[in-house]
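One protein chain omitted, others in place.
Lettered A and B in written order, each chain numbered from 1.
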Amino acid sequence: MMSSDTGTPERSARTEDTRTSQRISPTVVTVATIYGLVLVMILASRLISPSFGGLSQLETILYLSSFLVFCAFGQGLVILVRGLDLSVASVITVGGVLSASLMDGSNTGLLHVIPTILLACALIGIVNGIGVTVFNMPPFIMTMASGIIVYSLCLGFTGGTPRGFPAPAMNDFMQARVFGIPSPIWLLVVFAALGTLVQSFSSFGRKLTAVGNNPEAAYVAGLPARRLIIAVYGISAACAGFTGILLASYANGATLRMGDDYLLPSIAAVVVGGSSILGGRGTFLGTVGGAMLLTTLSTILSALGIGQGWKTIMEGGVILLALILLRNQVFDGLRALVMRKD
Amino acid sequence: MDRLVEDAVDLLRVAGLSRRYGATVALKHVDITIRAGEVHAILGENGAGKSTLVKILSGVVQPNEGQMLLDGAPHTPRSIFDARNCGVSTAFQELSLIPHMTVAENLLLPNVSRGWVWPERKRSILARAGEIMADWEIVDIAPESLVEDLPLAQRQRIEITRALSHARGLLVLDEPTAALPDTRWLFRQIRRLTGLGVAVMYISHRLSEVREICQQATILRNGTTIETVRLAGVDDAGIFAMMVGHAPSDPTARTVDSTASGAVLLTARDLCVGAVQGLNLDLRAGEIVGVAALEGQGQQDLFRVLGGVTRRDSGQIAVGGVEADLGSPGKAQRTGPGIAFVPEERKTDGIFENLTAASNIVMADFAAGGGGWFVNGQIERRRAGTSAARVALAPRYLDFEVGNLSGGNQQKVLLARALMSGAKILVLFDPARGVDVGTKQSIYAMMRDFVKSGGTILFYSSELSELVHLSSRCLVMYDGRIVADLPGPILSEETLLAAAHGPQGMKEAS
Partner (left out) sequence: MTDAIRGRDRAPRKTPLISIRYIADSAFLIVVIYALMAVIYVAVQPSALSAYSIESLLNNSLPLMLAAAGATFVILQGGFDLSVAGTISLVNVTIAINPHDGPGGALWVLGISLAIGITVGAINGFIVAYLRIQSIAATLATMIIGQGAALIILKAPGGSVSDFMVYGLTGSVVDRLPFALVIALCVMAFWTVYSRTDAGRNLMAVGQDRKAAALSGINVRRTEFLAFVWAGAFYALAAYMLAAQTSTGNPAAGTPFLLLTFAAVALGGTAFGGGRGGVTASLFGAATLMLMQKVLFSLGVSSFYTGVIQGLIMIAAVLFASAVNHAARPKGHG
């Protein structure tokens, strides 16, 4: 008969949790890293040419990334609940096309038109949400199909060429400056703050995270999962519509393919920002950082005169790099670095 | 009977085995020796390291330190396939069968088709599988049936049979009887194998079974080998003490008596759903009602319908005296005095892994529509504090991501959430399953306090002793109906077991 070390009688025999709590949460580390990278990139571009990396370039980056940030918020919420919104491109187009034709170059009724457009877009999202929850359609298919349908409707509605102009006031807004900073950047800051509040510091956000984390458990816990998911798709579509309105105001007109440049980047921004593509984990601040990272990269590469091909490759490379670095194992490793023993 | 051949060769020798997961130590210097032809039990609470040990032996994970010798040669499997080739085959606790594939395919995985380039004919595959099943005395399962169509008990037998068919040196069985109605078939096959010199590692928490089939047992605690004993020479209390580290608490502490005079909080009449047929039930304030049943008697269907997870087919349910339609768990929580359901599978149906324990607990508030505008970790911690205290969940765990907590603490989180919902009716399916003894005591204490302050609890447990010690009265389910309603004072494991076998069982017992 063997007998071995009978164990030290130190603490009680109860199975204690030997994992220790994080002093610094991994999300904070991620978000900080992303913004750090943006800063580094901007400063590094200074080395290439003194005309780069200045405040004006920072301003350009913030301005341009705002569009991506607005639609990435909605995409981020949808991804958080284990979904995907592929109709973003088409709904952006809807927002732009409707702005151009409904406003028709005049400021009258602006206060009615904008909410109407947002509502119409939200309805598209709600239909997506219903398809996904009530009819159990895979989000990929549902949003792809609705995107195709909506785009086709736009095509028919405009007869191939969108007509009209957004209200002059909107164009003025996009060009205005408040305290020397362009108004879209202010919009970005406000949006980022509100979005973060909603996603990370509200009961709504907690419920969404729960649903994305474990849909079955959410149901058993009494959460109205269906309603939440439908609402989220509605929000995503509204954000896309909002983006479309702003884009049309910026360009003083709408084109049928105006949303194309935002679909995949919206997913990329969410992913690079540290959210899990599987849902249940992610912050909006990270997504904003991700959007800024991608925009910064794109702007600097363009300014450097790098061809479209290499630019695209590098953007893809950055996304890949972000994915590799953001894996869970890396999280655990980082956490192990900053842990303390109890 | 079983005899330990004294001069049999050591088939498996494990020395100094250690395995860490980050900061968690799962195994620490584990030593085990098993002789050829021996059935060796591994005993220990959840978290003691048994499943890690199984994974290492089976090649699923690699140890950090230590060595294993199989028949004298170093055993370092890098995969299940590897381990099988060395003669180690395993029947896992969480069944490893592919649901939408036939029994035959599952048995032969991962080498189903025997041809080199051209795939084997279906008939031939079925025939080969049929031979294997016949060899191991399985006659009631058709090889072409899909695993997902089979009840749990049959699936477990397939899982075991697959391991049996590959067992050449060491057979590892992890909780093999969890879903089996009795042990006779399994023990016959085990004896066949041991007769041929195969060693068997038997992991189970059912001591009576272990005593019947095993000769020796190694007790693990907190990842270390405590002792290896000859089962004939130790009594249950002694084993318990080794597993837990201290003497068992007084098992005769009983709950409030069964003559609960409280108001009727929940009523079910002629309830039909799934396997449940025409079931009647009353739950009164102040009582803990246990449910005893063999596997698959409809208890899951009953609990899920009472918890609001599924809809009933027919019959009435009245909550707080008012007839109610429990359309969803959320609705059940908000109907009358409120029903809170804690499911069996905490990992898949209960916890939100990436959220903190406090968030998980406060989710009850969020689900009810409350929670206020602004939420952060501090606020959640504060709000969760009272409920956490009722289940004796240490406050420092409130900030942990629930996925990082032990099973016991996870269960406490779920129960705290149920408490926080304010429901007066708790429907708990195996609340203390897979949980260490200390947590069990906390859970029992919580349950008793809950009913003392006017609530009622309906709980199912697969542990008869738990039912005996906790229930004010105990219902026995058989074939979707309640066949017995035994008051607390006369409860014993024997009566429960007999009743659980249905009218036949009760007749045999009397």
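Assume a residue touches a chain if its C-beta (ideal position, glycine included) is under 8 Å from a C-beta of that chain, and two chains touch if they have at least 3 such contacts.
It should be emphasised that the depicted structure is a prediction, and the values quoted were computed from it without experimental measurement.
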Selected residue (touches chain absent from view) among A:V88, A:M142, A:A167 or A:I245: A:M142
Of A:L155, A:V198, A:A251 or A:A303, the residue in touch with the unshown chain: A:L155
Contacting the left-out chain in the complete assembly, out of B:E144, B:D282, B:E463 or B:E493: B:E144
Where the missing chain touches chain B, by residue: 60, 79-81, 84, 92, 94-101, 105-106, 109-113, 118-120, 139-142, 144-146, 148-154, 162, 180-182, 184-185, 274-276, 294-301, 478-480, 501-502, 504-505
Residues from chain A at the interface with the omitted partner, ascending: 84, 86, 131, 135-138, 140-142, 144-149, 151-153, 155-156, 159-160, 264, 267-268, 271, 276-278, 307-317, 319-320, 323-324, 327, 329
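By our rule, only the chains that are shown with their structure count from here on.
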Cα-centroid distance, chain A relative to chain B, in whole angstrom: 41
Chain A residues within the chain B interface of the complex: 1-7, 9, 12-21, 197, 201-203, 205-207, 209-210, 213-214, 216-224, 280-281, 332, 336, 339, 342
Chain A-touching residues of chain B, taken from the complex the two chains share: 22-25, 29, 31, 33, 45-48, 221-222, 224-230, 244-246, 307, 309, 328-334, 341, 343, 348-355, 359, 362-368, 370-376, 396-397, 399-400, 404-406, 408-409, 417, 421, 436-439
